[in-house]
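So the structure is just underneath, and the comments pick up after that.
Taken from a larger complex, these chains appear in their original positions, while the remainder are omitted.
In order of appearance the chains are A and B, and numbering begins at 1 in each one.
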Amino acid sequence: MAGSTYGTLFRITTWGESHGKALGVVIDGCPAGLALEESHIQKYLDRRRPGVGNISTPRKEADAVEILSGVFEGRTTGTPISLMVRNTSQISADYSEIASYYRPGHADYTFDQKYGFRDYRGGGRSSGRETVGRTAAGAVAARILEQLGVTVYAYTRKIGPIEADMTRFDRDAILSTPTAMPDREADRAAVSYLEEARKTGDSVGGCMECIVEGLPAGIGDPVFEKLDANLAKAVMSIGAVKAVEIGDGCLVSSRRGSENNDGFRLNDGIVTKMSNHAGGILGGISDGDRIVIRAHVKPTPSIFLPQKTVTGDGQETEIRIKGRHDPIIVPRAVVVMECMTALTVLDAMLINMSAKMDSLLAFYGKK
Amino acid sequence: MAGSTYGTLFRITTWGESHGKALGVVIDGCPAGLALEESHIQKYLDRRRPGVGNISTPRKEADAVEILSGVFEGRTTGTPISLMVRNTSQISADYSEIASYYRPGHADYTFDQKYGFRDYRGGGRSSGRETVGRTAAGAVAARILEQLGVTVYAYTRKIGPIEADMTRFDRDAILSTPTAMPDREADRAAVSYLEEARKTGDSVGGCMECIVEGLPAGIGDPVFEKLDANLAKAVMSIGAVKAVEIGDGCLVSSRRGSENNDGFRLNDGIVTKMSNHAGGILGGISDGDRIVIRAHVKPTPSIFLPQKTVTGDGQETEIRIKGRHDPIIVPRAVVVMECMTALTVLDAMLINMSAKMDSLLAFYGKK
């Protein structure tokens, strides 16, 4: 199935494998007239590259993006924007052994079941490198949202047992700490925790959070295309995410209605909620408040401890994975969550333009 | 936007409002030759009707389904199946007051922002009655899955603080208890808890879980159309759901890789996982194990306690909602979760038929 396409009016199609020649994305439906250059996209790609310190894989990819189409004299033309990143650092030899068995927690077995065989080099299409395309496209979406007054940012909320203290929220820390936490103290503790895990050959799970600010009320649809439903899909489609929460998320199942409802009041004449348990979405439509999304991410499945598994030709075996692997997925996935959120929100904003007869008539000069 | 359509090959389009003439669904893409009659669908609709005891709204809808097209001599013809349920019990007078203000926790405000006005009778399209169409369609999907050896069932896992004890799991209890819990003891405790909440005019949240058994490995896609991503969207699109978990869900963010990975072994020569933290999905594709999905549902927003809000013409006010409202959403939403899951899984199975050249060649008699 054509499962590498995302979005309705702002639509992206990603392609590429971990150890193929290149990875990329085609953005179709980008409004014409946006000033765009490679550096705007590169900034996002750099955030998903291996980070500082010891917590991420020593594999070094330049991940230099090239704009191949859709931009003329520095502005988008309205036609497809093709973005490509050449793979330069892959070492196929690293992966030759894993061709023979199914790595626990990976998609080796399910790919074989679905397609009959698989590109076993570095996970092929199921590698984390698949997110290069999404991130490049999300950078363009985020740039448009910025001009619309909408800001999207994500960060690491928790690593194993160590949670960021939101009273110390420091947005600069997100981009400058190795963990992408918005709390430098928690970051330091998490780095130690990760180093200890790495020493034992193990890996660690974590939680990330994404905020959308400045989104007007009225965005999203009421039934299957609810804004929260689409955000859930967008975020759950990031490899290793196992749970998605909107607003207070899981907590609501233990609440009373009187605690959970957000009353309305007037704030300078503007309708505002008194609290934001809802996470900025009511009935699938944005309510003008901050959108809050949280994702729980499993530990990196590639660990260096012995594991029991089965070979492709049907033998039980015990394996020890070698190679280069981050002990945690979250810090590098934060920008991917930001990008998937940006893509989802922008698409909903474009779709929303025709929700009312009044808007339609005004657009075509009849009102 | 066309937000009332769901699915790619097995595609449904729902319509109707709480207090309109009727509600319904068109199923397009149902394979030809399925034996189908109204009673198969009615059984599912009956499960989302107000239940026994005091825990659900006294509004009584017969919700009798009529098959209007797509079935000939008792079998589906491959053309659209139109299903309709007439609204018979609506009393518009009940809802006249709420036209003037925005109910906290409801979509009144966001509908007004999006569309400029709203059908205020019983919530219009944002009412729980919108799920009539999904449920009718899901019943057809579930019937096909059954013939494919795939079973889907959902139940109430938790009501407020009271959780079903899964060691006492009793599948019959799901259909026979007022709470749809699979544990009769927890059911009794929950009923008391709900009665106490109802007396205070308050409402309660809860958690529901859905299981898919018998799904072969290889179903789903690896990038944006991951089976878990689509399930997350499907379930989050049910009104009041605020979090979705797959397998161990939120727990994974506190785990080590060595705890969370599911090793593979052979079971009578068949590749099997030793545990199922993954909830039956690896890399977006089913692994042959049970699929496990959990949804956290907020308390019914309609409570009978005083609440602060704003009127449509911009005045702060305090309201007290009247009328008929369940103190909890979960027991009636369980069948809806089951149906959204069935629709998602069936669509993925149809799409999967063309994944391999071998299948394609065999289908057309060339291999």
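Basically, a residue touches a chain if its C-beta (ideal position, glycine included) is under 8 Å from a C-beta of that chain, and two chains touch if they have at least 3 such contacts.
For clarity, every value in this text was computed on a predicted model and none was experimentally measured.
Taking the whole complex of the structure file rather than the 2 chains in place, the copy count of the single sequence reaches 4.
As a working rule, only the chains that are shown with their structure count from here on.
Its C-alpha atoms fitted onto chain B, chain A is found rotated by 180°, rounded in steps of 5. Work out the mean CA point of chain A and of chain B, and you get 26 Å between them. Chain A makes touch with chain B in their complex at residues 1, 3-6, 8, 14, 102, 104-107, 109-111, 113-116, 125-126, 130, 158, 160-161, 197, 202-207, 216-226, 228-237, 239, 242-266, 269, 271, 274, 277-279, 281-288, 296-303, 305, 307-310, 314, 316, 351-352, 354-356, 358.
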